[in-house]
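Here the complex is missing one protein chain, while the rest keep their positions.
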Amino acid sequence: MDILGLIQDNILTPIVLFFILGIVAARIKSDLKIPEAISEFLPIYLLAAIGLHGGIEMRKTGFESMMIPMLVAIVLSLLMTLNHYQILRRLGKFNVFDSYALASTYGAVGAVTFSVGLSFLKNQGIESEGYIAAILAVLEPLAFILAIFMTNMVVSKQMLAKKQAFAKNAEIENDGLGMLEIDSSKTKLFQVLRESITGKAVVILIGSIIIGYTIGKEGFAPIKLLFEDLFVGAIVIFLIEMGIIAGHRLDDVKKVGVFLIGFSLAIPTLNGIIGVFVATYLGLSVGGTVMFGLLLASASFIAAPAVLRTAIPQAKPSLYITSALGITFPYNIIILLPVMLTISTIIHDWPATDLFGYWSHDL
Amino acid sequence: MDILGLIQDNILTPIVLFFILGIVAARIKSDLKIPEAISEFLPIYLLAAIGLHGGIEMRKTGFESMMIPMLVAIVLSLLMTLNHYQILRRLGKFNVFDSYALASTYGAVGAVTFSVGLSFLKNQGIESEGYIAAILAVLEPLAFILAIFMTNMVVSKQMLAKKQAFAKNAEIENDGLGMLEIDSSKTKLFQVLRESITGKAVVILIGSIIIGYTIGKEGFAPIKLLFEDLFVGAIVIFLIEMGIIAGHRLDDVKKVGVFLIGFSLAIPTLNGIIGVFVATYLGLSVGGTVMFGLLLASASFIAAPAVLRTAIPQAKPSLYITSALGITFPYNIIILLPVMLTISTIIHDWPATDLFGYWSHDL
Amino acid sequence: MDILGLIQDNILTPIVLFFILGIVAARIKSDLKIPEAISEFLPIYLLAAIGLHGGIEMRKTGFESMMIPMLVAIVLSLLMTLNHYQILRRLGKFNVFDSYALASTYGAVGAVTFSVGLSFLKNQGIESEGYIAAILAVLEPLAFILAIFMTNMVVSKQMLAKKQAFAKNAEIENDGLGMLEIDSSKTKLFQVLRESITGKAVVILIGSIIIGYTIGKEGFAPIKLLFEDLFVGAIVIFLIEMGIIAGHRLDDVKKVGVFLIGFSLAIPTLNGIIGVFVATYLGLSVGGTVMFGLLLASASFIAAPAVLRTAIPQAKPSLYITSALGITFPYNIIILLPVMLTISTIIHDWPATDLFGYWSHDL
Amino acid sequence: MKLYDVKLLSVTCEILAQKNVIEILGKHQVSGYTVWEAEGNGDKGIRGKGLQNEKNVKIEVILPQNKLQDVTEEIARTLFSDYAIVLYVSDVKVLRPEKFD
Amino acid sequence: MKLYDVKLLSVTCEILAQKNVIEILGKHQVSGYTVWEAEGNGDKGIRGKGLQNEKNVKIEVILPQNKLQDVTEEIARTLFSDYAIVLYVSDVKVLRPEKFD
Partner (left out) sequence: MKLYDVKLLSVTCEILAQKNVIEILGKHQVSGYTVWEAEGNGDKGIRGKGLQNEKNVKIEVILPQNKLQDVTEEIARTLFSDYAIVLYVSDVKVLRPEKFD
């Protein structure tokens, strides 16, 4: 099937259609809304389901095969975050804070996007490696930690500079003050680190992977109905709400500027396709390759505000939430997923030597 | 099966029994309660399920067959609303506002009643035409729009009269004022119209019909568990809460007066039976006929307060909520549904010529 | 299978593992949380499911067989409550209020523990008598009523004594005052009695038993998916939250003191094992025996605060909630359930005469 | 830091009148407000136990003295007769009075 | 429009004491009140994170000066020792003082 056919096929699934319904509802100012308790519960449920599924699969395949892909994903994710920063700061002329916040939003991963990816593949009858859930768990806090670390470095430097300038001019003895603020900035860094790692997404995901690994397919049987069979239905409900919120954000899209709109489309495409090639090279299956690409392509819009508001309060949340949820998320689930699947299918069909040749040529 | 047997059969279903449990809980002042988020979510879920089901069915049958029944339903619904008004205003001696509010509450349709009707038929193993969901979607805002329009006419007339009287007496030049208020009354009318059409019930219902139509039976498969198999269970949960609220309302039933109690029982019966005959005449199936009758018989108790409080704030909500939820709803789902099914079954067994003969005679 | 193997087996089920995940999440101060509306809804759902199941089973077996076990359970529950009081007051040196509150917390039954017990047995492929749900319903308010009655007696006596002392000393004519307070104390007693019996747990449980009894297996079919097949999944979700709350309580466990910690482990063990022996003697099945023992072993941590805060406000809730939820609940579902199952299996294998001989010997 | 005198208007009303109150605020160029759901009891009976639309909300508005009169007057005139509603005014102090002008 | 002086009594207490407070109000012929759920911290520790019954509520009562004394006195006497509870009183103005008599 050609890309356009696949995209059209993808649009005509309940998940995407209900997402669009949510957007439409928001645009016509309907009062349609999924109650807060439900839309707060669904991400927890989705992550538990993803984790259980991943853990059960990993029990079959073991840990070893996952080491290289995970390491590569970590390195790629960090490099990409730094790359985003350079683009945003230099080309986009955003200030340091917004640049780091946006860089890490796009360096981080989107658990909801991941869920949609899984059911996109399911719908196509394609399997993916279970350990990708574990990569999701590790990547989740990673880009934030990097961004927070870098921001703190910048802030500390600025404060040190200020202090020195101040000390030189006035020669007064409030030496301690600057160090104190740097200290408090360090405390804050550790606090944010702690919170990233103990964040609910990471905890429920890692917990569920371990539980899935422990109980295996047999132990899973009594809860399969809830955590597997209802999975797609739950995403549908959640995407109504995401559509509504994205729809409300569309007004803000104009405000984020052309540069950021371009960024929000180009970066996922670039990162995703890099991911697809790398994962194929690493020997992942067609489905695993798409999920690997999706991890790198996705931007975080649920975890991001929670972490970044505390870590980089100077950054404007309207920028990173709007671009991640209002532009990148719809683009990823509607367009990029089928595109990546098509690419993955094509390059998986290349004879291994060719692919290798292609790569050695390319690098 | 005779009517009494059918009624008894109907009472002994989980839906009706849990509804009664809710009533009992309220009467003995139990603190039993379904959390708000759940009872706010369930109508959205029910409407999505109804819409999907309807859309999928319509894909099979096409739009054409639905045109006549829909037009007839619209005309009947408007005529009945006007008829309710006359009865309430003239015989019931209610004021203009209460009369219009009550008239449209009973002219409108109840989505919850509709859900119960669907599972009542399911329980009897009877199918109904899918397009009736589309009629539900169209009727939902209709009676409100009419009632609001009529009320605004009345209010405008009153204000014009006042202004003229005032102008005559005082001969002062605040001519603009009256027109201004009429203008603001028009603005309000349009605003309420907008809100009726973009109300969550209409949006989710029409959206789901379109989605169901688009995805068809095959695309529905991954979400069938949630949106079809869990349907009756979800109604049961919702009816516990409806029972509780209806139970609390029973005290108010005495206050609404004998006339309104009679109205709340007689009008649904009359409208429902008219609906059954008309639908049979139009060639609907036994099940479709019952659902058609139920649309006309049902009163709205979720959408009504939301629309009417804004549109006709002068009307007393205790009147229309109490009668619709406390009297008509239980009556409809316990008694009238089996009665309509019995009638529908009987007249469907008449030879077509007889029925036609009956009608031409009757009209 | 030996006890240790069974315990290990039990720990490696999703229910227990997700409970432990909740505890871990709380200990590492994660922000993981099941939204309130969900965790408020789940007990209602669980009780409805338990009740329906019980009612359907009772329809098969009739009421007669349940009379003796229920009477015995009532008597045991009352005796145990009084016994707890003596232990707490005399050995534990708790004040009257805390003693009665704790005594009744452990005399009462835990509906969540009961749910876990049912799915523990299901997991082992063991059936239990349906009427035990009815015993649960009757025992639920019982221990509270006793404790409240006793506390009121004590308080009345104290007040009478005060009044008499006062009257003797001052010879003033405020005779009415003391009687008034005793009267108000009686009113309060009746009020609390009323509330215990109309409490949501009792109402939904008894209601569902009756509904289950009425509709039978056939009428249950359309809602089986929700109320039976999803049961274990729902417990898993609920136990995440219970784990979180228990985890937060662990800090308080140190504060309740060694005596109460010992009490919270010894009393369930003792009561549970007594229950197992008695139920076996009464002829219950292996599974029924375990559930009977669990009823007596379990402590109430959802109903307790609601009733006891009103009835015995002087008692410290931190004591009874912490011990019931933080110590006894985990102990019961992880350790005691497998222990009781092992004992039950062993003594069910004894020849009937032996068992009888054992008992007549023992008593 | 200096604190400046402003007024706090608190309106408790049925949830379906919230829109009307906020509209009135907007008409008088008051754009800031805070709102949350509540239950209650009053002349119109117990509210908040049943259907979602039968709850109350509490709306708090910090506004300058000179707008208070007009806003309360319009609320009283247009909403008091038809809705479950209560309103009170109190004196509060803020750090940035220009924020509420 | 003229504003009249009345009192506002605010009680923050554990949810299970709500009934008691409202009963006391009733005894003193105060039928109007507004209530919503809240979390908090105080002498009895952090409240609102765990079981539903361990939350707080905030209860607001507009009442005339002459009832204030009796109501607060009874709340203090009967509830302060056993419940997590805090109470404060402030001066507010209303349009319809007769509504709160």
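Labels for the chains are A, B, C, D and E, by order of writing; each one numbers its residues from 1.
By our rule, a residue touches a chain if its C-beta (ideal position, glycine included) is under 8 Å from a C-beta of that chain, and two chains touch if they have at least 3 such contacts.
A quick note: this is a predicted structure, and the numbers were derived from the prediction, not measured.
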Contact set (omitted chain vs shown chains) is A, D, E
Only one of A:90, A:157, A:217 or A:309 touches the unshown chain, namely A:309
Those residues of chain A that touch the unshown chain are 36, 39-40, 245, 248-249, 301-302, 305-306, 309-310, 313-314, 317, 321
Note that chain E touches the chain not displayed via residues 10, 12, 36-43, 56, 58, 69, 72-73, 76, 80, 86-91
Across the whole complex, the chain not displayed is touched by chain D residues 1, 3, 6, 8, 22, 31-36, 60, 62, 90-96, 99
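In this section, only the chains that are shown with their structure count from here on.
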In the contact graph of chains, the distance from chain A to chain D in steps is 2
When each step joins two chains that touch, the fewest steps from chain B to chain E total 2
A correct list of chains touching both chain B and chain C reads A
More Cb-Cb contact pairs, comparing C-E against A-B, go to A-B
CA centroids of chain D and chain E: separation to the nearest Å works out as 20
Cα centre of chain A to Cα centre of chain B, whole Å, reads 44
Chain B residues touching 2+ other chains are 35-38, 40, 225
The positions of chain E in contact with two or more other chains are none
